[in-house]
Structure formats: structure tokens, C-alpha cells
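My questions will all concern the structure given below.
Here we show just some of the chains, and they stay where they sit in the whole.
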């Protein structure tokens, strides 16, 4: 168990499907510019409504990744 | 960007299926008496258990809509 340091950033994923899809989208997009994403924490869940229907799930996640 | 005012109300949707279904139900029901629902925020997620199984997802959302 050597000394390690992680950075955490906040990303919001928006999906028409589900809260899980919104999180997966956020994680997938973040992983393109940052290597080694290790975990996420759900910070906030909200969404858009149009004509009385949920049209978008917007989930804010804080993702952590190791920095060298 | 003229001056606008929104009102927010809290609604709890209960569904046997999923958290998303509970939110959609709450939004659908609220849209019958209020016009122009624009967004929602998830406030709390809980549910009922029976015989060791989740039988109901109860999600409280705060929904916002413009008032004239």
C-alpha cells in the first residue's frame, strides 16, 4: 500500500434513456481525455421535461482517477 | 432573456418497476394539473419491501414550471 494520489472531477451526463445511461455516458466521455478512471460518486440527479414527459436524465457524477 | 418566474412543487411517484418509472409517473401526474413543467430535481429515493423484495420505488422530485 504505497502512497497514491487521485484527482476528482465533476461531469454531467445527459441521456434520454435512464439515470444509468447518463452516468455511463459521462464516464465514457471523461475517459477519453483522462486515463485510469477508477470510481464515481453520484452527486445530483435532475432532468428536463417537455410536454409532461421526461425527455432527458441529467446526472452529475464525481469521478476519481489516479495521478502520477 | 426577459424576466421570468418559476414555481417548484414536490411530488412523490411510486412505481413497482424502477426509479425512472417512479419519476416519470410523478411528472406525468403533475402535468395534468400544471402546464409547462420544465425540469425536475431528484430529492429523495426510498421504497417499500415485502417478503424480502422491493415492491415499490418511491422517488420525490421537485418539478419546476413557469408562471405568468
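Just so it is clear, A and B label the chains in written order, and each chain counts residues from 1 on its own.
Rule of thumb we're sticking to: a contact is a pair of C-beta atoms (placed from the backbone, for glycine too) under 8 Å apart; a residue touches a chain by one contact, two chains touch by 3 or more.
Quick caveat: nothing in here was measured; it's all calculated off a predicted structure.
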Homo-oligomer size of the whole complex, from 2 visible chains: 12
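As a working rule, only the chains that are shown with their structure count from here on.
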Averaged-CA centre spacing for the pair chain B and chain A, given as whole angstrom: 22
Parts of chain A lying in touch with chain B, wherever the complex brings them together: 18-19, 44-49, 51-54, 57
Chain A-facing residues of chain B, complex: 18-20, 23-24, 27-28, 31-32, 37-42, 63
